[in-house]
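With one protein chain held back, the other chains of the complex are shown just where they sit.
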Amino acid sequence: MKEFFSFIRKEFRHIFRDRRTILIVLVMPIVQIILFGFAVSTEVHDARVDIVGDTGDPSVRQMVERIDRNPYLNVAAVYESVTEVAERFRAGKSDVAVCFERDFDERLHHYGKASVRVLGDGSDPNTAQMIVNYVNGVLSAVQGDLSATGGPQMASSPHVQYMYNPAVLSSYNFVPGVMGLILMLVCSMMTAISIVREKESGTMELLLVSPIRPMGVIISKAIPYLALSLVNLVTILLLSRFVLGVPLRGSLFLLSVVSVLFILASLGIGLLISVISSTQKTALLISGMGLTMPTMIFSGIIFPCESMPVILQYVSDIIPAKWYIIMVKKVMIEGVGFGYIYPEFLILLLMTVFLLVVSVRLFKRRL
Amino acid sequence: MGAIEVENVSKRYGNCQALEQVSLDIQAGEIYGLIGPDGAGKTTLFRILVTLLLPDNGSARVEGLDVVKDFMAIRRHIGYMPGRFSLYQDLTVAENLDFFATMFGTTITENYENIREIYSQIEPFRDRRAGKLSGGMKQKLALCCALVHRPSVLFLDEPTTGVDAVSRKDFWNMLYRIRESGVTILVSTPYMDEASLCDRISLIQKGHLIETGTPAAIVAQYPHRLFGVSGKPAYPLLKFLRRCPDLLRCFSFGSEHHVAVEPGTISPEQLQARIQAEGFSDVVVREIEPNIEDCFMELAKEERQES
Partner (left out) sequence: MNETENIIIVDKLTKKFGDFTAVDHISFEVHRGEIFGFLGANGAGKTTAMKILCGLSLPTSGGGTVNGYDLCREQEKIKRHIGYMSQKFSLYADLKVWENIRLFGGIYGLSGKRIRQKSDEMLHYLNMTDLRDELVGDLPLGWKQKLAFSIALIHQPAIVFLDEPTGGVDPETRRLFWDLICETAEGGTTIFVTTHYMDEAEYCDRVSIMVDGVIADLDSPAALKQHYQATDMDTVFRKLAYQAKRE
């Protein structure tokens, strides 16, 4: 047991003496959360609204005035046709366009129905969504006023459309995604590198020749990174709750259990990488290219899995992070209990057991 | 019972035969040298003996324990210093030593006497990171780490490679003191001049042991007469000597050229006269005792001719 603690102490020394690494490991989650978070929570001030339509039309004019009166929205320009809007977006002169149908007032009063189109600049999806929401808010307020005064029903359910990026990201997607990514990175990459470093420096030879058992080496290697990952987990949760205001609706305990399971899976992957690579560079490349990229792509952080080709969806099924992220979303944001996540939990559990067993088996007692 | 017994061990990597039918018998308490150039198979044999590699054929025992079956038991009995400096560069001297002591289930204080001689020399730097030590001190630290658990057999793989002549001398003095406490030491080196410092040696070349015995016995078996020839200018003299058909072999050894001749063919005086006749100055030819390096080259040549 003494050997074991001595080993763990040694691992912590390695970690804390390598200032750059510890900085990256502890600061990376903060930076990532803040970066993604700001893309999510930027307050929109003075968004520039382009109007397309006939401002001579009384109903249109009424709505334009209401938009302009909104503290967050400013009418920037008025155009006759929608073709000019794209050019304005591209030049960065406008954030959103509201397009009123021709003869809006007449249609509204005659047919009780007229259509409005809201065009958001999808190249900056989060801001766009925010602005579109404001515009929608104004439009429905006008609609509400109209119906309250017994006027004609405006069935102008606005048709919202994003240019350039039809699949819009939900802001709450990021936090679970970043959690998955960071835990994966810290656990797999750091564990793999720390083991491979011993191989490279020749100290692994000495460890193997000592009476300590391989299982002891593995566990001692894993524990410090487990601890670091838990620190990261807490940092992320605190930041997302109190800085970004992402709700934590479900049970914190359940979230922790799920996270520890995922951390163990990542440690298994890290061990596996350390077994197959003989230099730190290889380990870094495998975990960087072979792990981070697929995790980012297939786990639904960037692209929703549902919109992928079927074959790629199958590929995404073998990425542990995917299942973890699904569970985090359900627990954190939807606030459901274990009953709703047990299929995913079971899949991740099987993956973890498989990874750990295989990697411990492959870990050599000799050179 | 020998401390290390090796019987017909072979090891092959792909199409490279690293060791071929190697047999050794090393007595308890002796310093045994494995002498040979890089790539001769020294490290492979070490790794098999310290249970890091499995032999393809043959068997080996350390302290009577089989290197394949009883590998965990062997690991408690041996100290190993790999060829490269293999300690944690980011840990201090004391932390490294403490760590390796604990790994073997002991403490520095418990075995302080065992390492005192060597450790006292690096103790002033106990809080310095191992990576910041000089070559000689790194070597001393590595030796301390290998000795801290009182091993009965010590494996030192090329401990003096790349180390300067002064530190090498120091190192050998330490080995003698370790031997006094009854530890068996197997040491490998590419430096032929260190061979005479061992109790017994094996010369190894291309995975074969080409000779085994005490340094004196190996030197005694040298089959030719050997002359030390010096003269000026040295390099043209060497080329001249190589052109003489009655001289067997000729190589530079520092300030002298060593010339091997068949006994009874030519005397030192005759050779001296011949060289002087060629116009070389300061010519001295004298009969000399061969050293291990002469023997190694002779044996390596015989080995080549046989195969």
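The letters A and B name the chains in turn, as written, and every chain counts its residues from 1.
Just so it is clear, contacts are C-beta pairs under 8 Å (C-beta built on N, C-alpha and C of every residue); 3 or more make two chains touch, one makes a residue touch a chain.
What you are looking at is a predicted structure, and each value in this text was computed from that prediction instead of being measured.
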| Which listed residue, B:Ser120, B:Ser134, B:Gln221 or B:Thr265, touches the chain dropped from view? | B:Ser134
| request: Could I get the residues of chain B that touch the absent chain, sorted low to high? | output: 36-40, 125, 134-137, 161-167, 169, 190-193, 205, 234-235, 238, 251-255, 293, 296-297, 300-301
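The working rule: only the chains that are shown with their structure count from here on.
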| field | chain B-facing residues of chain A, complex | value | 2-3, 6-7, 10, 13-14, 17-18, 201-203, 205-212, 365-367
| said: Could you list, by residue number, the parts of chain B that touch chain A in their complex? | reply: 47, 50-54, 71-72, 75-76, 78, 80, 82-91, 95, 98-100, 102-105, 145
